[in-house]
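One protein chain is absent from this view; the other protein chains keep their places.
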């Protein structure tokens, strides 16, 4: 007798890849070490006696590069992390043992898309636009979907369409659209498992102000223990009109780290 | 009406994490740049005016570290990669555009465990032991499972229990157990999608000979286009006696690279 | 009987440090991996039983960062490096064995400063200004100094005063002042040992054109076997009015690399 999950899998799946390719030169926050990839050994460099050769790689990077997840250890407020953990003390030894990214369980759970750009009928919200609670609720209604406890909620501003442009995606002078403190509280009240967006910062950044204030990070990571996923590619699921799907995300289990590049999937039976 | 996959997911899942934690000092092949993680910024280093602070990471590593997948670009034989691609030419520009790890689709498909150590009633096969075709077939019978086209086949030698010991896991003087050319052909004939093991090299290494001969890599990667997954933690699924499950694996989409650390999952309805 | 050199040293020296501090975030060419430094272990992380502790570092970087020297392996023209070496062939194996930076002998030899900004009475030449042969000769005359075979010649445009500003130092829209092909030929005719400047690119870059044309690199590195030193801090020796001095430069002996960060010194008896 086949397992119910495997049975559904074997009906055939449609998988939408929501992770950005990790490429040298892609846009990323200047606060984090730059992603770089190179080939120390290429085919042709050295061949074994039997005719075989192996090529390999070297990577350097921060962890908040490409599409990525923030562990609870990433942010503190007034010296405390989630669960009232002393933030300075937690870093002694150079690993966040208690709240590092290795403590995030792999996710195979319900995902919901709230397509705000779609709701407004625009390709992309303007930089600095705050996505309000009314917007979130209107997006639910428009898609006939309700955010439930334990869901992963993805909020689309359309800003992800700028990713290939590089610097404009990061924001800076224009600011970036996203939820503010009120939107973050709305998510926290629903006890979602994680929240994601198609921008680097997840939340609204005012034009020219950079990361001076990050209230949604405080509400979600520090006060509520809700993970944040950033720089997700939401263009394809929006084009497909998927509002509900199985969300799959498997962070790299980097012991003691504050985040990880990830490649989230939206999956449906074909 | 709920999607069949999401319905199965919402019945409740049991997820077994088969990826090794990425830790500084873990055993890895000396052919690849060492995994290293550090915190450039810790909480307490710098606090914003509003009381917030962010900690971050720097990583350097090869891609064939921890539990990892080999892309088809990883190995060539007599100057050719899979599909008769010219291996030296493919590396010009410093990215394997055609067969790099970014071309591996995320996997959500049937997984099968062939538990050879369990079959033999030992904790761990001896270093240098070749896992034969008879062993593979006996393991199928013992578990009442049949390897099918498109499956991901995981072969357990028990060697993974040495991972916490460090150097002994890598092999060297003792050699490492695994399939040889014959076992690889058996897998290729069944047209599996990927094959994995609980060792670094996937295949049998003779004592003291290191990586001088890697016939299974040639048969699988170069001749058959079958991915190889290495250093998987198979102890827990073996203990549970899972022979069949949904296998989930999402490589990091590193443009042009020869491999990626991965965190494979075995999943069943609870 | 004391060695003559040691005797001079023991009279007392004045040493001018012409190397830029290597700092995270300093301006550098985007063509090279970014300089990054972090402390994996800090004091307080781990203390030995006897009360001792050691802190340490991790660095990632390109080699053409900060003040740096270009090895002859850095540049090729029409497929050839200096000495008619086949450039593609030389890189097979992943190390430039013949012309890499490890082949540059440490330098303790005569240095000459040609202060073009000083000659013109400006703080800094405009971006895109070409330093001409007439300028070089006028600077010699003004300082009563003659460039000789084997010298290291440092050419000051004043652009180095922009280093602390970051992006403007790199150039881009403004271009960068420097010698052109004619100035490079003038240096090559004098058979200097190395030539340096206070800019990243050494040579004149036209506004907005970046590194599309680099004739001085071709003339010096490829045709003449003359090393190039970039991003030198020439402000202090210019302020002191030193036109002639002992020049000391010790590249990092990175086997097979195309360049190295360096910290050149100008030294005089006090």
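So that you can tell them apart, the chains are marked A, B and C in the order they are listed, and the count of residues begins at 1 in each.
Please note the rule applied: a contact is a pair of C-beta atoms (placed from the backbone, for glycine too) under 8 Å apart; a residue touches a chain by one contact, two chains touch by 3 or more.
What you are looking at is a predicted structure, and each value in this text was computed from that prediction instead of being measured.
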Among C:73, C:117 or C:170, single out the residue that touches the unshown chain.
-> C:73
Residue among A:38, A:103, A:140 or A:269 touching the omitted chain | A:38
Can you list, in ascending order, the chain B residues touching the missing chain?
-> 25, 30, 33-34, 36, 38, 40-42, 44-46, 60, 92-94
Missing-partner contacts on chain C, residue numbers | 3-11, 13, 15, 17, 19-24, 31-33, 37-44, 48-64, 66, 73-79, 81, 87-88, 90-91, 94-96, 102, 105-106, 108-110, 211-214, 217-218, 244-246, 248, 250-259, 261, 263, 265, 267-269
What is the set of chain A residues that contact the non-displayed chain in the whole complex?
-> 24, 36-40, 58, 60
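Everything that follows uses one rule, which is that only the chains that are shown with their structure count from here on.
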Taking each chain's centre as the mean of its CA atoms, the one lying farthest from the centre of chain C is chain B
Calculate how many whole Å lie between the centre of chain A and the centre of chain C, each centre taken as the average of the chain's C-alpha atoms.
-> 42
Cα centroid separation between chain A and chain B, in whole Å?
-> 25
Length of the line joining the C-alpha centres of chain B and chain C, rounded to whole Å | 45
What positions in chain C touch 2 or more of the other chains?
-> 36, 38, 40, 60
